[in-house]
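Pasting a structure here, questions to come.
One protein chain is absent from this view; the other protein chains keep their places.
Now for chain A:
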Amino acid sequence: MLSARGVVAGYARGPAVLDGVDVSVPRGSVRGLAGPSGCGKSTLARVLALLQRPWSGTVELDGREIRGARYSVPREARTSVGIVFQQPRPAVDPRMTLCEIVSEPLRVRGVRQLRSGVEELAEVTGLDAELLGRMPHEVSDGQLQRACLARALAPRPRYLICDEMTGMLDASTTAALVRVVIDRVTEEGLGVLAISHDESLLRAWAGNDVIRW
């Protein structure tokens, strides 16, 4: 279980964006979170992905509290939670090829057979292997988002946060990427928090397990 307990979080000196939020993500299922723009969904995504330290409250990963004076989360915990953002373009280094983007977490994980690892992930996410040598500006948003999903799945995370993962994508690519994630849920017990403003989409993802903000 990945949980936020009484999380209060915000930015700089502004008001708190999250004020005492409790949300938990069990393994092996998809939980949806729906809400309008500006309600703090993405801030919660960042907190749960251990990218942002809450002002108060805690994040618990499989029963262990994540803490640290400078929020230096151990690598094992960081690679346990993956995240895919709405916009793929700002989420990648424009100077790296798609292959390098996807292989970076594999290298961190100590995988030796990088090329075959990347090709396997590309196949899982439906990314055409011919595109792996391209730079981000040479592929479409949908193709780049497939690479971002492959990158997020590369460290074999136990949890995945999908923050409006399909917000920029057409209907067919949306359905394809959701299917990739759901396969991981049933096959590997991945725990998913799917965040979107689109409730009908979330119901297709998560059935009735949708939290409304």
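The rule is simple: a residue touches a chain if its C-beta (ideal position, glycine included) is under 8 Å from a C-beta of that chain, and two chains touch if they have at least 3 such contacts; residues count from 1.
Definition applied: contacts and distances are computed from a predicted model.
**Q** Look at the options "Branched-chain amino acid ABC transporter permease", "Hydrogenase 2 protein HybA", "phosphoenolpyruvate--glycerone phosphotransferase" or "Nickel import system ATP-binding protein NikD" and return the one that UniProt uses as the protein name of the missing chain.
**A** "Nickel import system ATP-binding protein NikD"
**Q** Please pick, from A:19, A:60 or A:198, the residue that touches the omitted chain in the full complex.
**A** Once the missing chain is taken into account, the touching residue is A:198.
**Q** In the whole complex, what residues of chain A lie against the chain that is missing from view?
**A** These residues of chain A touch the chain that is not shown: 36-38, 86-87, 126, 128, 140-142, 167-176, 178-179, 197-201, 203-204.
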